[in-house]
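A single protein chain has been omitted from the complex, and every remaining protein chain is retained in its original position.
Then we have chain A:
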Amino acid sequence: MKRVKGGEEGSNGCCSKSSPEACKKVRKELSEAPEAVLARDASEYDWSRLPQELLLHIFQYLPLLDRAYASQVCRGWNQAFHMPELWRCFEFELNQPASSYLKATHPDLIKQIIKRHSNHLQYVSFKVDSSTESAEAACDILSQLVNCSLKTLGLISTARPSFMEVPKSHFISALTVVFVNSKSLSSLKIDDTPVDDPSLKVLVANNSDTLKLLKMSSCPHVSPAGILCVADQCHGLRELALNYHLLSDELLLALSSEKHVHLEHLRIDVVSENPGQHFHTIKKSSWDAMVRHSPKFNLVMYFFLYEDEFGPFFNEEIPVTHLYFGRSVSKEVLGRVGLHCPRLVELVVCANGLRPLDEELIRIAKHCTQLSAIGLGECEVSCSAFVEFVKMCGRRLSQLSIMEEVLIPDHKYSLDEIHWEVSKHLGRVWFPDMMPTW
């Protein structure tokens, strides 16, 4: 069976712990006595006597649909089809034909799972398209998962944030079913949903010992107090993603308390709702406490701001490691980044004004000694400043993505020469990114 794994419709959740021992055993058998195998008449094979563990292993490689077909072959295979190992992990794909090109998980299958396998489910995600119906269907399924104990739950909107359109009470009651029943949730991804403070309290009350990961970017109904409650109670929390308006000095201090494990990732989205919005500042001492407590933690920041909203940012040292500017960012702010971001590992600038970024880049190369990835979109840099930047960073630049138009030829380098020069300093072949001329 050479079918590519997951290559067919309904390939959801075709995965659970493999049993390589079993596989190895078969392999050995085959290799030790090939003649014997060949000599035997094919009719002597009795497929139905294939040990369950082998069948299980094979089934793990099959897309769901093929497994379903196979389950109709005989009783033994049908039993194998329902083995709990095959149902630990499942991805519900909820799409409407009118709003998505992708196929959806069949409703009958969903019924089956709820009826026969909900107690086996551990790692569950819901992928919903842009329609409200799909998000509501996801909530309906969630509210039926009463006897399951999930470790992982992900609510993923693949096109638009459609969970935001579900009536809040419906969403909350579905989500709390999982929170209350699971008791051992360790990972929860609920970006772009109407989750609120009271439901987070339920989460904390039932899962505080196990929660390690919480992603809730753009959840407008959560307040800074709501997330603080999570940080105070869930001491095992290692990864957290939220919007800047939920970030506070108190939160950072709570995360760096003695009882708390080391934080690994903190992701902050800084999004402006309307032009000219004012943003609060975070004290340097809070960040310092965070770094002292978790010296290796990654701080990932995505900025989607107008140029004039950057006032409160980068005036003091900040332990940011991954920095992404989704809209235009001024030369001046990039200059401050060069001064105040000593832990910077990755920098992506989607757009900048009309002036070249020469000095700013060189400053960043000088001060950000960890920098290993940079991407520049609608910006301008002179070829010689760019070469200088690459020379200063040298081979630690493992990702270097610059649009061809960004580079302005000057007296030292033309566009055709620059890739040689840059490749030389990087120690590998490098080219600027291009877009087709058509």
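Quick note on the criterion: a contact is a pair of C-beta atoms (placed from the backbone, for glycine too) under 8 Å apart; a residue touches a chain by one contact, two chains touch by 3 or more; residues count from 1.
Just so we're on the same page, contacts and distances are computed from a predicted model.
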item: Listed names "Coiled-coil and C2 domain containing 2A", "MTX3 isoform 2", "Glyceronephosphate O-acyltransferase" or "Cryptochrome circadian regulator 2", matching UniProt entry of the absent chain; value: "Cryptochrome circadian regulator 2"
item: Hidden-chain contact residue, picked from the options A:Ser71, A:Thr158 or A:Ser208; value: A:Thr158
item: Residue among A:Trp47, A:Tyr69 or A:Phe431 touching the omitted chain; value: A:Phe431
item: Interface with the unshown chain - residue positions in chain A; value: 1-2, 4-9, 11-18, 20, 23-24, 27, 30-31, 61, 89, 91, 93, 95, 98-103, 122-123, 125, 127, 129-130, 151-152, 154, 156-161, 186-189, 191-192, 212-213, 215, 217-218, 238-239, 265, 269, 271-272, 275, 298, 300, 302, 304-305, 321-322, 324, 326-328, 345-346, 348, 350-351, 354, 373-375, 377-378, 398-399, 401, 403, 405, 409, 414-416, 419-420, 423, 429, 431, 433-438
